[in-house]
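Sending over a structure as structure tokens; questions will come in a sec.
Heads up, one of the protein chains got dropped from this complex, but the rest are sitting where they should.
Here is subunit A:
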Amino acid sequence: MTKKIIWVIDDDAIYQIIVNKIIQRSEMFSAVFSFKNGRIAIDALQETLENETALPDIILLDINMPIMDGWEFMEELALMKSKFNKQITVYIVSSSISIEDKNRSKTYADILGYLSKPVTINDLVLIASND
């Protein structure tokens, strides 16, 4: 089983550090990339469009972010989807426990799940092996 590439999009710097450590410990992913908001992530996607192997397999997406939030990111992603033939799985990772956000996440076909913080190693293992 080849290790997958994971992107983490979240504005919380501490969370980024923590999740990085967890990902490393899980030993399920070949690479981790962190992005401060949706806009930066989209730009990165745009750049790596040619390089299929560099594209992420899984994205952990926060909802509340400046510049471009999670939902806006999903909209942009939908527009770009046709340009790459890799299946990108998105998981929402939020500290919000509001049902509204949970329900909303279900309307996006690309969002596979909704994780509430804190994220555990088990969660990541499940995600990685969820294909």
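Rule of thumb we're sticking to: contacts are C-beta pairs under 8 Å (C-beta built on N, C-alpha and C of every residue); 3 or more make two chains touch, one makes a residue touch a chain; residues count from 1.
Methods note: contacts and distances are computed from a predicted model.
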item: Missing subunit (named according to UniProt) among the choices "ABC transporter permease", "Carbon-monoxide dehydrogenase large subunit", "histidine kinase" or "Oxidoreductase"; value: "histidine kinase"
item: Which of A:Ile6, A:Val90 or A:Val119 contacts the chain that the document leaves out; value: A:Val119
item: Absent chain, residues of subunit A that touch it; value: 12, 14-15, 17-19, 21-22, 25, 36-37, 64, 66-67, 72, 94-98, 116-120
